[in-house]
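Incomplete set of chains, arranged as in the complex.
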Amino acid sequence: MTLSIGLIIILTLYVGLAQIDALSAQLGLYSPLFGGMITGLLMGNITIGLLVGGTLQLMILGVATYGGASVPDYLSGSIIGTAYAILSAKGAQYGIGLAVPIGLLLTQLDVLARMSNLFFQHMADRHARTGDYRGVERANLFGIIPWTLSRMIPVFIGLFFGNSVVNLINQYMPAWLMLGLKTAGAILPALGIAILMRYLPLKKFFAFFIIGFVLMAVGGTNMTMMAVALIGLALAAIYMLFKNEFKPAPAGGSPAARTKQNDDDEEVEIDD
Amino acid sequence: MTEEKTTEPVVTRKDLARVARRNIFGLQLGWNYEKMQGLGYCYTVLPILKKLYKDDPDKMKAALQNHLGFFNTTPAMSHLIVGANTALEEKLKGSDQDAVTGLKTGLMGPFAGVGDTLFVAIYRTLVFSIAAYLALQGQAVGLLIPLIAGFVILYIRYKFTFIGYNQGQRLTTEFGGQLKNLTEAAAILGLTVIGALIPAVIKPVIPLAFNIGKVKLDFQTLLNQIIPGIIPIAIVLFSYWLLGKKKMTSTRLLFILLAIGIILGNLANIVKLF
């Protein structure tokens, strides 16, 4: 199978739109899950798209651009990875194996975009000094250009050379690596989960983490994530019920102090 | 609208709605390492500035420069600040730009803390983990979850502009307390889901079996008799522990997990070597 130029252009436009979504409405187009699904859908194999996108999504679950940090671009990764997986007919694990290094590599382009915008900030500063508010407005909108190009260019290139790249890999990738990547793909979601655990108040509320784990682990075939989520909701509601019913009236300022303490506990710095 | 105001308001519902839309669309377009969301913030409040200072070029210049200054917080929370800022700006009419800056910079820090936890960490855990779980089972329908939730959040962001405008500077105390409670409840829910996610999505197949006499003991089956999901939880706890170490980054952890995966996947062959 080959990628038509039309499809390449559509996916390139999609990644630009998705990047704008990431900055503004955040409806989800920007997520690897959507990236994989849409690529899969357009290339006629939605299942592979869901597997690639879903796994990448879980890997990046705890990773976020806190404070403007740059994170691996698994959106572009999921698009190119899904495409390669379908082109090569080697299954989702193959696509994940490729999406990961691509996503890591593209981290740099995010940095580049954030730096390029400095130019528009300075342009706006100049307009501000003259009171030209329309100029300030324009400067902000220009920011769209670096943001979208930083995603559209690599995706275009990646898809355009897709066949050749895939052929190259197929020739040189050893069997043990394929086998290994398969298992690696199955454990990589641990990454996103572990990072997330660092950001949530695990020490205070570890009991609920255990309950969730055990329910799913021993729950059998009927157990679903939604079921566990409902139990989690019930437990949260019970916690709030008890808090409302039993909490002694706080002496001035003490609850703030208590919270601070917990925050300290959890604020572990992770460099992405 | 707040008790602090004396003259009748000039900012209309329509103005606030416009600001809310700009906030959603434009806050982060100009994101840069110097002022972060500063450029976008100025873009967001421009309709207000135009209305207040159209006929006063000096105040306009001062306001533009002021609002182009450093700003950074969770986008969803920024609406509250923009709303409060609008109310204050309307009251002061440019007479005290320091008060405005104080409001913005005073709130953005704590709001980023609560907001990144609630609207980023927990929110994404909830919607994306369930959606990804369904995706791994081949069901695309799960993608509706982040989509629908996304629209709910948009509505909340929209409302936040008005709440910020009405609450003014009382934001931190009352509203902050409510958000803390919500964050705590959401964290419980989030951690329950995270715990469940581990055996649900981490599913390595470890090809290792021993032959003791005539009995074939499969390593993974044996471990699962202690508790199913013991291997996934061990991998996650190991990763969690590594992340607590100095010098450990998520990228390094990625490579470690890749290595573990490759080793586990080839375990049967590796064992044969000995």
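Read from first to last, the chains carry the letters A and B; within each, the first residue is number 1.
Keep this in mind: a residue touches a chain if its C-beta (ideal position, glycine included) is under 8 Å from a C-beta of that chain, and two chains touch if they have at least 3 such contacts.
All figures in this text were calculated on a predicted structure; none of them were measured in a lab.
Undergrad: What would the formula be if every copy in the file were counted?
TA: Chain copy numbers for the entire complex: A x3, B x3.
Going forward, only the chains that are shown with their structure count from here on.
Undergrad: Quick one: chain A and chain B, Cα centre-to-centre, how many Å?
TA: A distance of 12 Å separates the two centres.
Undergrad: Where on chain A does chain B make contact in their complex?
TA: Listed in rising order, the residues of chain A that touch chain B are 23-28, 31, 33-34, 36-37, 46-47, 50-51, 53-55, 57-59, 61-64, 66-68, 72, 100, 104, 114-115, 117-118, 120-121, 124-125, 127-131, 133, 136-137, 139-144, 147, 176-177, 179-191, 193-202, 205-206, 208-218, 225-226, 228-229, 231-233, 235-237, 239-240, 243, 259, 263, 268, 270-272.
Undergrad: Residue numbers of chain B touching chain A in their complex, please.
TA: 24-36, 38-40, 42-43, 46, 49-50, 57, 60-61, 64-65, 68, 72, 75, 112-113, 116-117, 120-122, 124-136, 138-140, 143, 146-147, 150-151, 153-154, 180-181, 184-206, 227-229, 232-233, 235-236, 239-240, 242-244, 248-251, 253-254, 257-258, 260-266, 269
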